[in-house]
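All protein chains but one are shown at their positions in the complex.
Moving on to chain A:
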Amino acid sequence: MSVGNDGTDRVAEASATAPGRVLVVGASAAGLATVEALRRKGYEGAITVLGDEPHAPYDRPPLSKQVLSGAWEPGRAALRTAAALTALDAAFVLGDAAVGLDTATRTVRTRAGRELTADAVVIATGVRPRTLPGSAGLWGVHVLRSLDDALALRAALVPTARLVVVGEGVLGSEIAATARTLGLDVTLAGPLDAPMALQVGPVVSAALAGLHRENGVRLRFGAGVAGVTGTAGVAGTAGEHGRVTGVRLAGGEVLPADVVVVAIGAVPATEWLADSGLGLDNGVVCDSRCRAADGIYAVGDVARFHHEHLGRAVRLENRTNATEQAAAVAGTILGEDRPYVPVPYFWTDQFDAKLQIHGVIPAGAEIEVVEGDLAARRFVARFTHAGAVTGVLGWNMPKQTRLRRQDVVDAFPVTALAH
């Protein structure tokens, strides 16, 4: 890029502050969205994307629904076409994982021995599913985070199988619904009282429990899961590690199972940063600009950033945060100076229910149905905590719910939101 004759060329001005090389570590939604946002904002420098999986960037929300059910071929979960990726003019290094970061020189080392150095490094390594102790290697025990996880689980979901889903959060509830639709004998287990109780409060989670029960999902709530039971393995055979036979609850009861899915949350993938000197505390600790250190940023599920309106650090594991935070990080890299202050949003589809949640629903929040009818399972509810609106939730009323989002925005700056 050359400086214009008049010396005031705006493009040249931008290039004076833009980094010459950007390295994005992580090739999923947040990483890819960072690249796209950089190009959209006019960045013309070199970009490299390092991904630990061999796959081109793909989307995760369909994994527990359309991909798991078989309604979609896996390729439909691709985030962009090959042509769209090519048009980004970025170097994708796939199938190689980051194993270390030298913060001073902004050099990332990889498992295969590469050394990638850049002027700006964006950490987008996401999260890893938590597992149950003692389940490693046991045939029939699954987690669901990656495309390969989804395909392995899909292959295991034969209609005669007894499936136990451990974990009553969003992912566990979605997997239970999908598997039940495929005709499996499904039990959803967890320590809370109802599906997604932490995310949507007691009234809506009770309604979700009703929906699951009516569709034939067995609910086994109010008991922690202690571990799994399995057959003894036979060394040197395919059944070397044994296969799962059930899920053992904290009280000693065993739920029989042919297949078990463990969906008990995830931990940020920051092991590779242990020696980097970056602040690591349930995620990469960032300032309100998503900056972890000079020239180093974090984006998506792995980033714990300071949210100026909430006055504290937050880490958001949701799909829209990956895109919105990526746009914010791209702006920061290119010299914008704006805090990232999102209104959290997520959706879930289970059986015939489409739920949308803007903002958050803290424990003890009051619920008020502002549109529709809860009994008819078509409504918008507004949640208030300490006198301020903290969230709106829609059940099969997506458009009406979006139109109510402003209620959250209006109250947002002064509301202390709890997880």
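Here is the rule we go by: contacts are C-beta pairs under 8 Å (C-beta built on N, C-alpha and C of every residue); 3 or more make two chains touch, one makes a residue touch a chain; residues count from 1.
One rule holds in what follows: contacts and distances are computed from a predicted model.
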item: Chain not displayed: protein name in its UniProt record ("Inner-membrane translocator", "Ferredoxin", "PqqD family protein" or "Phosphate transport system permease protein PstA"); value: "Ferredoxin"
item: Candidates A:18, A:33 or A:408 - the one touching the absent chain; value: A:33
item: From A:21, A:55, A:377 or A:402, residue that would touch the chain that is not displayed; value: A:402
item: Contact residue for the chain not shown (choose from A:193, A:287 or A:349); value: A:349
item: Missing-chain contacts mapped onto chain A; value: 33, 36-37, 40, 59, 61, 76, 79-80, 319-320, 323-324, 327, 345, 347, 349, 354, 356, 396-402
